[in-house]
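Shown next, in structure tokens, is the structure this report addresses.
In this view, the complex is presented without one of its protein chains, the others remaining in place.
Let's turn to subunit A:
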Amino acid sequence: MNRIKQKLQEDKKILSIYFSAGYPNLGDTVKIIQDLEKNGVDLIEIGLPFSDPLADGPTIQESSTAALKNGMNTALLFDQLKDIRKTVSIPLILMGYFNPVLQYGVEEFCAQCEEIGIDGLILPDLPLDVYKEEYEGIFKKHGLINVFLITPQTSDERIKAIDEASEGFIYMVSSASTTGAKQGFGSEQSDYFNRIASMGLNNPQIVGFGISNAETFGQATQKAKGAIIGSAFIKYLTANGVDDISDFVKQIR
């Protein structure tokens, strides 16, 4: 069974961490993944840096730009990850924009993921209809789960269609925004969290965007299965480097 599906069956709230591969230093990728697992993180999203990350706020824009300057690219990331399954067993997802995947070749990209032991992809600018028509077969052939996003503006009808097309989890964007930590969640978010929870979807939801500490993690996971932290972790790495990742994870739970 796909590691993502297996993990979601555990009776616990999922803590997922995102980081930009190649940041702060080009060679940090494997150490970050290993340390996150050691400290009890459930799922990791490895960010494939892109020159024009239009759904991201300043923090991830800067870490992407820095990673590219450090020399990160798709082929190098695959090379860094080639032995990752010898030491890491939690689910790993690659997250990035569609253009670098297209240039690598979608089939070849998916084949590499399978070989390494990547469990899923999040490509926010690969739309649902194009995925279904052109790429679903390739993803499935290589055992990859494609994760779709929903937002507070997504209509119920479309959420149902996305739920139908999903296997694994739905990435629930907490508010109408780009990525980046905010000051807590208001009543608008609780209404949205409640609304989605009451829809009885087939797939569990993991909340992302705006989660930065124990408080927001708790709020986000009251109804949802888990939550994703990205920008706050990157800010931590910027300030503290990669030596004490446990300190960051401990302050979340």
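Keep in mind that, in the parts below, a contact is a pair of C-beta atoms (placed from the backbone, for glycine too) under 8 Å apart; a residue touches a chain by one contact, two chains touch by 3 or more; residues count from 1.
Note that in this section contacts and distances are computed from a predicted model.
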UniProt protein name of the chain not shown, from "Spermidine/putrescine import ATP-binding protein PotA", "Glutathione transport system permease protein GsiD", "ATP phosphoribosyltransferase" or "Tryptophan synthase beta chain": "Tryptophan synthase beta chain"
Touching residue (missing chain; options A:Pro24, A:Gly47, A:Pro91 or A:Pro124): A:Pro124
Of A:Ile32, A:Ile46 or A:Val173, the one touching the omitted chain in the full complex: A:Val173
Contact residue for the chain not shown (choose from A:Gln34, A:Asn99 or A:Thr238): A:Asn99
Option touching the unshown chain, where A:Gly27, A:Pro58 or A:Gly137 are the choices: A:Pro58
Selected from A:Phe148, A:Phe233 or A:Phe248 as touching the chain missing from the view: A:Phe148
Interface with the undisplayed chain - residues on subunit A: 50-55, 57-58, 61, 65, 68, 73-75, 97-104, 124-127, 130, 148-151, 153-155, 158, 173, 176-178
